[in-house]
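The complex appears here minus one protein chain, its other protein chains still in place.
Right after this comes chain A.
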Amino acid sequence: MAKSDDCVHILQGLLVFGNVVIGMCGIALTAECIYVVSNPHGPYPLLKATENSDIYAAAWIGIFVGLALFALSILGIIAVIRASRTLLMVYIILMLITFAFEMASCITAATHQDSLTPEHFLKQMLERYQKSEPGNNSDNEVTKTWDELMRQNHCCGVKGPSDWQEYTSAFRDTHSDADYPWPRTCCVLDAKGLPVNLDGCKLGVPGYYNSNGCYDAISGPVNAHAWGVAWFGFAILCWTFCVLLGTMFYWSGIEY
């Protein structure tokens, strides 16, 4: 009798510990997803314009899942200590629902990375940057985002300034090739926002123009966010799986 009592106590202890960890991870997941969603320097307008903002849907789901995990972990601790079959059943069912939502969020975040190829951004940039009659507001957003991106990261185009030479673009329709081989924001600008050496920039003299592409500056933060949401969520789900299995086992061992 004493031995099985000990086993039950150990199992209870493990389950309480597991639930505590789930609660803390839930809070951490919420915090991380809030950061991803609200990061002001992120390339969100670019992604929104490409209708590619799945990462933000995944992050929003992550916020609510994190809070749900925290609340359910408290319910779980109470249920385990009181050894109540009903409470445990409710806990398991609600946890499974949360598990399903978090699974959706992880898979979305992981899939999202595949669609962020340079060609994708290149096409969007060529078709919408500095479009002369902006049909909708998002074209203005695209232009503003690209300008800010190029100014802050000292880069030009997606793969380099030759993007503007290799392809025709909305920009090329309104700016002649001789005067603007690439946009002025690709030039090294002084404090007032004017090119330091306009002729040097047009010629492509190193030092007066930005010769590297912006793709790294875009994909870096987006990939970091996506990996954060996807893999952290995956880790939480693996741990939750173990705790749920233990809870089911504990449930079946409770004497009626």
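Here, contacts are C-beta pairs under 8 Å (C-beta built on N, C-alpha and C of every residue); 3 or more make two chains touch, one makes a residue touch a chain; residues count from 1.
Quick note on the criterion: contacts and distances are computed from a predicted model.
Trainee: Among "UPK3L protein", "Mitochondrial import inner membrane translocase subunit", "Peptidase M14 domain-containing protein" or "Coiled-coil and C2 domain-containing protein 2A", find the name that the UniProt record gives to the complex chain excluded from display.
Mentor: For the chain not displayed, UniProt's protein name is "UPK3L protein".
Trainee: Based on the whole complex, identify which of A:Cys7, A:Met24 or A:Leu96 touches the chain you can't see.
Mentor: Hidden-chain contact among the options goes to A:Leu96.
Trainee: So which of A:Ser53, A:Thr111 or A:Ser219 would be touching the chain we can't see?
Mentor: Once the missing chain is taken into account, the touching residue is A:Thr111.
Trainee: If the missing chain were put back, which residues of chain A would it touch?
Mentor: 85, 89, 92-93, 96, 99-100, 103, 106-107, 110-111, 113-115, 117, 119-120, 122-123, 126-127, 161-162, 165-169, 172, 176-179, 181, 199, 202-205, 209, 211, 230-231, 234, 237-238, 241, 244-245, 248, 251-252, 255-256
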